[in-house]
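All protein chains of the complex are present and in place, except for one that has been dropped.
Moving on, here comes subunit A:
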């Protein structure tokens, strides 16, 4: 990690110094990876690694690591190593060192004297204070290495000596029974210690002082960014990996295997059959699917967009072009931001209390659409407003100089110029609401399994009636399903699922995968559109 920030200045120093600190950084990275592998059960705490039991191996490595960093610190203090330390390691480093030593003191005290006793806390305060002083008062090369190196050696000794062995369990003795086991404590301990020592080693690698702190901080920030991306990749890969088998159940490719699709009177037989997305649930089906939920999500999004996008863009136009700044615009801004951060379940409650009595006293597609529309509105308003504000005033002045009215300026100059931003914002907003479960839970959702015959057909559902309101669409006023709700229902249904589908777990993961694909395709389009428009603007 630190090599990424290596500069000419640093690489000009002697090789041997670099080697010691570099080995320490590498060792810390190795232990970091090892602890993650243990968390993910790739490496078992009770198992062995290259012929050595894991726990003592980790302990030995921790001792080695602590020894290396302390050696480096003392070497620097005695002048064997050329560094540029500051007079003190600083307050941040002191607090950072005091915290783990406090935790170590409390843990040791609690294990020896029983949990919840005052003795543990006292011991923790003492060790924490000593660590604080040991970091803050000596010169930086000692202060930032000794306490942390000692911590690493202590952790290593605890693991190596078998005080915490593979079968170690500490019952916390609480009313609701809970224990800490080696399976959690060993990797957690290793993770924290390796991060600390890695930080100290990176500082040493940079030769302490301002440059050393720079290298140390950059190492941590890079690890953080890398971890976030890694978490994302793991989440996505895991869902795809688990979802594919269910999705492909009964899939066929070949002429004439798919269902017939009628469009404008023409009927075409698809060359692909993917029962999971083309079927509903029925007794006689060979393979069950989630088609009604997909169609439900589709109509839900359409309805929310039809409601929220005109409102949001109109309001953005008024706020940026017509209104003078005053109480009213301020109130609208506060209300918009308030709506943006309102929890989705509160929108659900609101839809339940406000919309359901007004649309036939039952859960309905229309209520779901409007509830999601309420949620989408602030997103559209905020992004459209930003896009319109970023249109340069010269455009407006040039148009006004031609003698056209304000509305014509807005329509033919401001809106086209702001369109890329507005479109991107709407797409990202739609991606967000398409995956929302909580609001439709209370306003729209139907059953766990929806028969294919209940797939909504909004366009075909319009009818004229003799009583007010003269237009009726029973399809809009029915409860239907949507992908996020379907997944929720499948999870909560638990074991009772077995009778309806052959493999409930595959079915669940496939539903999750389809939902993820639907939502992330909105995001991909939105992010792609923004990237495209930005490139285009840069080159023009």
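Keep this in mind: a contact is a pair of C-beta atoms (placed from the backbone, for glycine too) under 8 Å apart; a residue touches a chain by one contact, two chains touch by 3 or more; residues count from 1.
Everything below uses one rule, namely that contacts and distances are computed from a predicted model.
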Out of "Phosphate transport system permease protein", "(4Fe-4S)-binding protein", "Chemotaxis protein CheY-P-specific phosphatase CheC" or "Probable chemoreceptor glutamine deamidase CheD", which one is the UniProt protein name for the chain not included here?
"Phosphate transport system permease protein"
Tell me which of A:331, A:398 or A:419 is the one touching the absent chain.
A:331
Listed residues A:101, A:488 or A:507, member touching the removed chain
A:488
Answer key for A:353, A:398 or A:419 versus the chain not shown reads A:353
If I consider the whole complex, including the chain that's not displayed, which of A:71, A:88 or A:344 touches that chain?
A:344
Which subunit A residues would touch the chain omitted from the figure, given the whole complex?
169, 171-172, 174-181, 183-184, 210-211, 213-214, 217-218, 220-222, 224-225, 227-229, 231-232, 235-236, 238-239, 310-312, 314-315, 317-319, 322-323, 331-350, 352-354, 357-358, 374, 377-378, 381, 405-407, 410, 428, 431-432, 434-438, 441-442, 467-471, 484, 487-488, 491-492, 508, 512, 515-516, 519-520, 522-523, 527
